[in-house]
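Complex shown without one protein chain; remaining protein chains in place.
Chain IDs A, B and C follow the sequence of writing; residue 1 opens each chain.
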Amino acid sequence: MSDHSEPGTVPDIAALQQRLRAFAAARDWGQYHTPKNLAAALSVEASELLEIFQWLTPEQAAAVMREPARAHRVEDEVADVLAYLLQFCMALDVDPLAALAAKIERNELRFPVGGTPPLDAS
Amino acid sequence: MSDHSEPGTVPDIAALQQRLRAFAAARDWGQYHTPKNLAAALSVEASELLEIFQWLTPEQAAAVMREPARAHRVEDEVADVLAYLLQFCMALDVDPLAALAAKIERNELRFPVGGTPPLDAS
Amino acid sequence: MSDHSEPGTVPDIAALQQRLRAFAAARDWGQYHTPKNLAAALSVEASELLEIFQWLTPEQAAAVMREPARAHRVEDEVADVLAYLLQFCMALDVDPLAALAAKIERNELRFPVGGTPPLDAS
Partner (left out) sequence: MSDHSEPGTVPDIAALQQRLRAFAAARDWGQYHTPKNLAAALSVEASELLEIFQWLTPEQAAAVMREPARAHRVEDEVADVLAYLLQFCMALDVDPLAALAAKIERNELRFPVGGTPPLDAS
């Protein structure tokens, strides 16, 4: 895949969205990428990430990146989650970075410092 | 929350991670943010995004941003998914942008142009 | 809702499926209950069950039924998961009890006694 970023540099969100769009267009996958399907795919990939951890103790979970095969699997699922999140956002014209910045502002007000644990936050 | 970005500009991933880290530290929530808990929370938030769409027809789903209350809910859940993804990545020192760039490279090889539909891709 | 079971007795799976079917029919909800929508709803409800546990330590999780409000929430989400599983199975004419019996037989062969932990079983 050719883009115009420097070799060895990590692209930013906008560049990744561009590459995802080109990838899907070249394979005529746009027809599958409806908002509803992408939301389903995002949740499926997030569960695949969770699957890696489901039987691990907290100690095993914290050490997961020390084993190369598992570390690769974690990075692979992180990539899938981010890919579907970015494609979902493109489908509905949502800016994920602006959405998160706004949410952090709201949470500053909702959860004052020194307040409750996150048990019932959502 | 005070950071040093220009007013009105959207922060990048690194700035958002910094703000998420400060937010959790100020509330002593770091103890909850183990990799396993964050993977669970990420999958829960992705399902909350899917919940918005679960009973909608494709047409209703495509129009979801035209209704302000639903649009806000979509942006809110996108923010939560991204927040937990970034916090998970901080906990395990994974670079989500590099992981996605590498995955796109691999998928270029796995799914040649003109090949199969994504039905069994994962 | 009137059925013909004895008061105070717990209905079996077939009776519950009958009641779910009547409930949906009376509200004209059958149009929403496609296999794909029901699979999405099932996964959303399973995540709502997980949400109760996401920040809990193993000790807190084991004690969850001792607190009435949380115990009620657990039972409520268990009911939702079972409801959508049974409705999904009705939509596709799958017998969930027969499917599980067959799966246990297969797993007896796949995972011999004294073998591996379930880390990679799925």
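In the analysis below, a residue touches a chain if its C-beta (ideal position, glycine included) is under 8 Å from a C-beta of that chain, and two chains touch if they have at least 3 such contacts.
Computed from a predicted model, the values in this text were never measured in an experiment.
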| item | value |
| --- | --- |
| Touched by the hidden chain, restricted to displayed chains | A, B, C |
| Residues from chain A at the interface with the omitted partner, ascending | 32, 37, 40-41, 43-44, 46-48, 50-51, 53-55 |
| For chain C, residues in touch with the removed chain | 1, 10-13, 16, 19-20, 23, 26-27, 29, 32, 34-36, 39-40, 42-50, 52-53, 56, 58, 61-62, 64-65, 74-76, 78-83, 85-86, 88-89, 92-105, 107-108, 111, 113-115, 117-118, 122 |
| Touch residues of chain B, complete complex, unshown partner | 40, 43, 47, 51, 55-56, 117-119, 122 |
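Quick note on the criterion: only the chains that are shown with their structure count from here on.
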| item | value |
| --- | --- |
| Separation of mean Cα positions, chain C and chain A [Å, integer] | 28 |
| Interchain centroid distance [CA atoms averaged], chain A/chain B, Å | 4 |
| Residues of chain A touching at least two other chains | 40, 43, 47, 56, 117-118, 122 |
